[in-house]
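Written below as structure tokens is the structure these notes are about.
Every protein chain except one is present and positioned as in the full complex.
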Amino acid sequence: MALPQTIPLLGWSWDDLIFVVLAGVMLGGALMVVIGRNIIRSGLYMILSFAALAGFYVLLGAPIVAAAQVLIYIGAISVLILFAIMLTQSKAGPSNLVFHHQAWAAGVAAVGLAVLLLIVILFTDWPAEVADGVAAGTAAIARLLFSDYVLAFEIVSVLLLAAVIGGVFLAKREEALDPGERQVDEPTLARQPPPDRPRGVAASEGP
Amino acid sequence: MSQSLDAYLILASLLFAIGTFGFLARRNAIAMLMSIELMLNAVNLAIVAFGAYVPALAGHGALIALFVMAVAAAEATVGLAIVIAIYRNKRTPLVDEYASMRE
Amino acid sequence: MDLTGLPLLTGVIFTPLIGALLIAFVPREREALTRWLALGTALVTFAISLLLLPGFDPAATGFQYVETADWIPAFGIQYKLGLDGISLVLVVLTTTLSWISILASFGPIKSRLKEFMISFLILEVGMIGVFLALDLFLFYIFWEVVLVPMYLIIGIWGGANRIYATLKFVLYTLIGSLLMLVAILAAAFSFQAATGSWAGAFDFEQLRGFGFDPTLQFLAFGAFFLAFAIKVPMFPFHTWLPDAHVEAPTAGSVILAGVLLKLGGYGFIRFCLPLFPQAAHEWAPLIIVLSLIAIIYGAIVAMVQPDLKKLVAYSSVSHMGFVTLGIFIFQPQGMQGAILQMVNHGIITGALFLCVGVIYERTHDRTIAKMGGLAAPTPVYAAIFGFFMLASLGLPGLGGFVGEFLVFLGTFDYSPIAAAIASIVVILGAAYLMWMYQRVVFGELSDFLKGLGHHLTDVTPQELVTLTPLIALTLAFGVAPGLILDLIQMPVGEVLARVGGPLTGAAP
Partner (left out) sequence: MPFFTEAPAEAVATTGSSLDQLLVIALLALPLAGFGLTALVGRRLGARAWIIAVPAIIVVWLAALYLIYQTLIVGAFGDAGMHFRLYEWIPAGDFHVDVNFAVDALTAVMLIVVTTVGMLVHVYSIGYMAHDPGRWRFFAYLNFFMFSMLLLVLADNFLLLFVAWELVGLSSYLLIGFWYRRRSAALAAKKAFIVNRVGDLGFGLGIMAIWTTVGSLDFGEVFTRLPGQLESGAIQPWMMIGICLLLFAGAMGKSAQFPLHVWLPDAMEGPTPVSALIHAATMVNAGVYLVARANPLFAQAPEALFIVAAVGIFTCILAASIALTQKDIKRVLAYSTLSQLGYMFAALGVGAFVPAIFHLVTHGFFKGLLFLGSGSVIHAVHDEQDMDRMGGLWRRIGITHATMLVGSLAIVGIPPLAGFFSKDEILGESFKLGFVWVWAIGIVVALMTAFYMFRLMGKTFYGPSNVDPHTEPRIHESPRSMTVPLILLAVPSALIGLALGLPPENGTIHHWLEPVFRPLDEALHHGAADYQILGIDGFLLGASVAVAAVGMIVAWRLFGFFRLGPRPALVSSVTGRLRGPYVFSLRKWYFDELNDLLFVRIGGVVARGLWWFDVHVIDGAVNGVASLTQGTGRGLRLVQTGRVQNYALGIAAGLLVVAVGYLIVAR
């Protein structure tokens, strides 16, 4: 069944409809991420927002980016964040105060930033619309990736490796320190109370 | 409308502003990280949009977006690991409690 | 043996550094080796400093054994060393007190021995360097080198309140020395502006002939004055001294009183007066008044100190007042007396701190009120302590007298009233020292000391080895002060010639 060229009543093209829906979903999801009281729901809204974003990439003629968005953001990062949320929600629970007391200032700053960006965008003469053919295909991107950007590609791979190792190291449960090492006679420090040592020791037992 | 660069850029800047607000206002470290992801995505959206509308950037925009994603993944990995490590010591994910740097 | 070809000055400065490096490679457990290596280094340094004596010509003008090498040629900064009689006397004093202090810390220093010895040897490098540097920049470097090890020595091996004391010491001294750095740079820039070249802009021998602009002189003198006055320390910049002494370990106190305070007096004579002669005349009346206050005030405050080390520290304020007084009356007897007083104060007060250290080792206390009757259980100690007590109050025939008397004499020449005021200290000095001695040594053995039982032993042979050379020197310089006076005659004359002779009498 063929759809009409424009949406009845509104006079929008279908593209426009998709754009508006996606934009609503993305911005709504993002807003729910930052103002939601339940952190797990925030994570889920973030997935929604990311999914909407992937739609935009398709609209913009970059399906490979859309695919990557789904795989990396929704598939990897969001899941990682959800795991982290589950790891860090102790029984004490999130405090009622989701927001910092500087939240009002943050709001002002965010609105100011948005206004500023909008001014910049609206007062700038952007290049005119271009032909469809400009949208690069996957093959073209791949060619670029392994020619002009090969160095950056390799560096990013190293960076990822480093991040993986770093992540593992940081998240690894710390072994209890050798008690002998802590007892070294340190005359300079002997008169000061040990900084937060009791809390540190308790924390190393972990949740 | 859907064919204009302005629309995408406005969308990206709104998303960025929302992310900024989240980063500045949330007390939970993971929420802050999520806000950062939002901001990165806003940037990505802008980059891809430029790639689609500026002939000289054809293909390059998408590629840069891919790189940003890779870096964002690395950032998320390390950031979350740090949050977990601090959480072990401080027993809280709330950043206002992480003030030991001040002494 | 011809020693003129060897770079003896570099040798005497850096021998302790070599020793420090060697000690760094000694395993921590080998404490005996560390100790003996440190002592050996200090003794070798002492020996090298003695080698300077036979080749030194007391009748020659200018500097001897001069060594010069370019260091930062772009700014005319040189590695330039040299010595005259004043430096020579103080260098030998430093090397003597250094080995004595190291030997004296064999027992008391129990933790981090290696680090202590390394700090101490580096301290020696700095002290000797200050006395030998003829380049202002080099001088400044050595001046600051002294600060760091002393900071550690007080801060790590000190008493209960050591952090406060050492911070106060370092910050106080740093304020002064940073201003001095500014003044050095100002002088160098002014020299460069006048001659159009950086060559010699930091060279003391070039600068001292250069007549600086009066305003610059006045300000630069002020900056130098502050640095040196804090180090001396002059009233009212003296309050770091009692705190530092009380907290410092014995060896630290010995070096602090024996050498570090002399750096200030030396700086006045070597740099302040020849570089800024006009300003010196403008500043002199103020400095003389401050010195007189310090002399009397230090003695009065010493009288009521409850702690032995504090008492000796305040007595240092009083004694060092003579040094500044003697320097700034611009009169040959006064300045010779001031230098003699520096040397003798170094020996005598160093020895007094060693004596206090001997008590402290046994009692772990320095409160005068808890002492009493030491003469009976520790007669040798009481005799030695008494000897230095008498030397400190300026008993004729012992070291302290001649220097004090020469300063009085010069002051009398300048103003009899000033001399009369200063000489009140003759009474006050006797009063506080003898009162202290009476309370510590005479009377019945106090309950506190009785409680120590057999731990209250007389001086050990090792302590005797540290004290005996000082007794000998005190006697020698009392009976034959010519040993020093002959060496400093010529340089004092040179300095005074540059400053422009005695002040005219202010009052009858």
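As written, the chain order gives the labels A, B and C, with residue 1 at the start of each chain.
Everything that follows uses one rule, which is that a residue touches a chain if its C-beta (ideal position, glycine included) is under 8 Å from a C-beta of that chain, and two chains touch if they have at least 3 such contacts.
Worth saying up front: this structure is predicted, and the values here are computed from it rather than measured.
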item: Neighbouring displayed chains - absent chain, whole complex; value: A, B, C
item: Selected residue (touches chain absent from view) among C:Gly176, C:Pro249 or C:Gly373; value: C:Gly373
item: Of C:Pro7, C:Gly482 or C:Gly500, the one touching the omitted chain in the full complex; value: C:Gly482
item: Chain not shown, touching residues in subunit B; value: 20, 23-25, 32, 95-96, 98-102
item: Interface residues of subunit A (partner: the chain not displayed); value: 100, 102, 105-106, 109-110, 112-113, 116, 119
item: Interface with the undisplayed chain - residues on subunit C; value: 168, 171-172, 236, 238-240, 297, 300-301, 303-305, 332-333, 336-337, 373, 375-376, 383, 390, 395-397, 401-402, 405-406, 408-409, 412-413, 416, 419-420, 423-424, 426-427, 430-431, 434-435, 438, 441-444, 479-482, 485-486, 489, 492-493
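Keep this in mind: only the chains that are shown with their structure count from here on.
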item: Geometric centre distance via CA averages, subunit C-subunit A, whole Å; value: 66
item: Geometric centre distance via CA averages, subunit B-subunit A, whole Å; value: 5
item: Subunit A-facing residues of subunit B, complex; value: 1-11, 13-31, 33-35, 37-38, 41, 44-45, 48-49, 51-55, 58-63, 65-67, 69-78, 80-85, 87-94, 96, 100, 103
item: Subunit B contact footprint on subunit A (complex, rising order); value: 12-13, 15-16, 18-19, 23, 26-27, 30-31, 33-34, 39, 42-43, 46, 49-50, 53, 56-57, 59-62, 64-65, 68-69, 72-73, 76-77, 80-81, 84-85, 87-90, 92, 94-95, 97-100, 102-103, 105-107, 109-111, 113-114, 117-118, 121-122, 126-127, 129-130, 134-136, 140-141, 144-145, 149, 152-153, 156, 159-160, 162-164, 166-171, 173-174, 195-196, 199-200, 202-204, 206-207
